[in-house]
Every structure is written in structure tokens, then in C-alpha cells.
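Following: one structure in C-alpha cells, then a few remarks.
Every protein chain except one is present and positioned as in the full complex.
Labels run A and B following the written order; every chain starts at residue 1.
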Amino acid sequence: MGVDRREFLKIAGYATLFGLGGTAAIDILAPGELEASTTGIPLTQGKRWSMVIDMRKCLAQQDKKACEDCMLACHREHNVPDWGNPKHAIKWIWQDKYEHVFPDQPNEFIDEGVEGKPFILLCNHCYNPPCVRVCPTQATFKREQDGIVAMDMHRCIGCRFCMAACPYGSRSFNWGNPRKAPKNLNPDYPTNKAYPERSKGVVEKCNFCTELVAKGELPACVQACDKIKVHALNFGDLGDPASNVRELLQKHYSIRRKPALGTGPNVFYII
Amino acid sequence: MYDGGKIIIGLIIGIGLFLSPFIYNAGSSAKAPDPQLTEKAKEAKVCVAPTRFMRESHFTMLDEWRHTAVRDGERYYKAADGKMYYKSLQVTCMDCHSDKTKFCDQCHTYLSVNPYCWDCHIAPEEKK
Partner (left out) sequence: MLDRALKGTTGYWSWLIFLLVLIGIGAGCYIYQYFEGLMITGLSRDVSWGLYIGQLTYFVGIAAGGVMVVLPYYLHDYKAFGRITILGEFLAIAAITMCLLFVFVDLGNPVRIMNVILYPTPNSILFWDMIVLNVYMLLNIVVGWNVLAAERKGIKYQKWVKFLAYVSIPWAFSIHTVTAFLYAGLPGRHFWLTAILAARFLSSAFCAGPALLILLCLIVRKVSNFDPGKEQIRTLGGIVAYAMILNVFFFLLECFTAFYSQIPGHMHAIEFLFHGLDGHGYLAPWMWTATGFAVVALVLLIVPATRRKEDTLAVACVSVIIATWIDKGLGLIVGGFTPTMFDTVTPYWPTTPEILITIGVLAVGFLVLTILYKVAVSIKEEAAA
């Protein structure tokens, strides 16, 4: 025999590697067939999208009725299911009491206008987001053009490192398949057929309605608050000195959640 | 050869198992895929790209779309004829090809392809 068993195995191994590597190389090196897509319609023109929440207006509305319009609008717009239990809850924008929103500012003698009152929370779309820093696949990333911290659902492996890294608890995980959420709590799911749902095993959060902002519309929560003429949610471009948010921040004292951590949150609260 | 009897028997069993699907289906033929266009699709006459290209590479295009739309924020696609399309499987593609069973599934089922797009993207409701 010319070739002994060891030689044969070596040749077979190399041939396999060459064959596999060859096809891979052809795929990678061959020119693409698709046209480059164009920007077409102007996208978000903001440089640093942010939200200024005027809690005085929101709390005034809360005194009249338990208002949940912004939360319902957001969750309807994005097909966010209701699992009916806080452990598996998916929250893009939600309410919690003042002490839980600002735990780094304990004040047992805080004024009653604020004590125990329901504040609105959402992803802060930080300037220096720790969630983006830790994501091993860049499934969550900060958009350079406008600062929005976005999610790529196609890439998320569900490791939940971002959830551990977020100091604000803004992120939710799909512990189960959203389509299997209790029917009695989600009677007309999916609520928005023009927007996708999520599969189980990915993390999601507020995305500042990138798809609406791309069309020149305001985020769903802002639209809902404007619809009932409360105007507590103000969405604007911090990078534009003449924007609505900059004007509000110049005129009123505002606070942010846990600013000492250096995350640079872009959601401001006017108390 | 050593253990010749065992080897030959093993070969027969192994090759037999390997060929069993063909043996099982021998003589019969599966129905060829018959994707049907909706009225709206027939009226539009052209898709976002030539039919031949779409048949061969629509998945690659969808992959490009999702990458550029989600990650780069480029949500509009300029077709060869200059027309602009909003990059969305759910809203754009399925707007014309609204019958998934009669169109998409025809070839997918025949080729035993199970794209996981539909785990998240909502297929339009079809009239039964």
C-alpha cells in the first residue's frame, strides 16, 4: 500500500479543511450582488435625543385620575405582552414611586408633593451606557448619529449581561414566548400588526420609538401624553441649543437617576 | 479482511439506512411548489428587485435589509427603477404577498426550509 492509515487520515483531514475553508473564502471574498441601500428620506436629525419629564404636570394628571396613557400607548405600539406577574413583567415605560426611582437620594423629610408619588421610568438612553459596554455581541448598541441605545433582536443571545449592567433596571427579558402570554390579559395581542413581536430568549427595552422618529413622528408615549393635553413628556435634541428640551432644562431645575455613576442618563425629571 | 463478515453486514445496514428515505419515496413524486401571487402583487408587476434575483437571493436581501435598517438606521431601499421602499418584511413585502401559505410556504415547505423570521415578524392574517 502506498499510503498508510496515518497518512490517509492526515490527507483526509487536510482535504476537508481545504474544502470547507475554500467555500467559506469564496463567500467572504466574492463581491456582493446587492445594491447599496440609500438613506433616502432624511432620518432622525437629532444628535442626542433625550426626554424631559415634567413631573409636576404628570403628577397633576395623576391626582385627577390614575393615568397610564403613555405606558399603554408604548406597549400597544410595540406588542409588549402582559404576563400578569412582576417576575416576568416586560416594561418599556412604567411607574414606580419616587423612593424607588431615586434611591440614591434618601430623604425621610421630603415634601409630600413627591413622597410616595408615582414617577415615570424608562430607559435613560445613557450617553455612556454600561449595557452597551458589556454586550458580547453588540446586540445592544449606541447609534452614533443620534445617541439612541438600540436593540438588535436578531443578534441577542439572551445572556442578560446587559440586565446586570444597567443600573436603572430598564431592561426586560423574554422569559417565555410572548405569544404564549395569558390570553385573558392580552386579548388583542398583537396590538400593532405593523411592528414585530419578540421571540423568547431576547432582552428588550424602550427604543425611543426609532421607527416613529425615523418618519419624523414623536415617540408613542409623548404622542399619548400630548393627546390628553398634559404635555408632561418632552422629547427633543439635546445637541440643538434651541430645542424644546434645552429650553426646559435651562428654565427649570432637573434631576436624573443615579448621575454619580457616570452613565450620563438622557432622561431628566423636573420635579 | 479481518472481521469481513461484520463489516459487510454493517455496510449493508448503514447504506440501507442512508438510502431509506429514497427507497420509501421511490416511484412517487411530491407536488412541485406553486407560489401564487395575490391580486395586488400581480398589479404591481415588479417586486423590489427582479424576480429571478428574488427567487435566488431574497434571504440575503432580507439579511442586508435588517442589518442596515436596524443597525445603521437606513430604513429606505432604492430599487433599480428608482422607487423607494420601506425596508420591512411585515409591512412592505407582506403588503403585496399577503398570503403566506399560498406564496412563501409553497417553496419553503417543499425545500424543508423553516425561517425563524415568523417567530417575531407577524404574518398577515389570511382569508381561509
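The definition used in the following text is that a residue touches a chain if its C-beta (ideal position, glycine included) is under 8 Å from a C-beta of that chain, and two chains touch if they have at least 3 such contacts.
Since this is a predicted model, take the numbers as computed values, not measurements.
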| item | value |
| --- | --- |
| Which displayed chains the unshown chain touches | A |
| Identified contact with the non-displayed chain, of A:Ser172, A:Asn207 or A:Ser243 | A:Ser172 |
| Residue of A:Lys10, A:Arg133 or A:Lys215 in touch with the missing chain, whole complex considered | A:Arg133 |
| Listed residues A:Pro86, A:Pro187 or A:Pro241, member touching the removed chain | A:Pro86 |
| Contact set of chain A toward the excluded chain (per top definition) | 86-91, 96, 99-101, 103, 106, 130, 133-139, 155-161, 163-169, 172-177, 199-203, 258, 261-263 |
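Just so we're on the same page, only the chains that are shown with their structure count from here on.
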| item | value |
| --- | --- |
| Complex contact set, residues of chain B against chain A | 53, 57, 60-61, 64-66, 68, 70-71, 73-78, 80, 84, 87-88, 90-91, 116, 119-122, 124 |
| Residue ranges of chain A touching chain B (in the complex, touch as defined) | 33-35, 37-41, 43-44, 79, 141, 143, 145-146, 150, 152-154, 190, 193-199, 210-211, 214 |
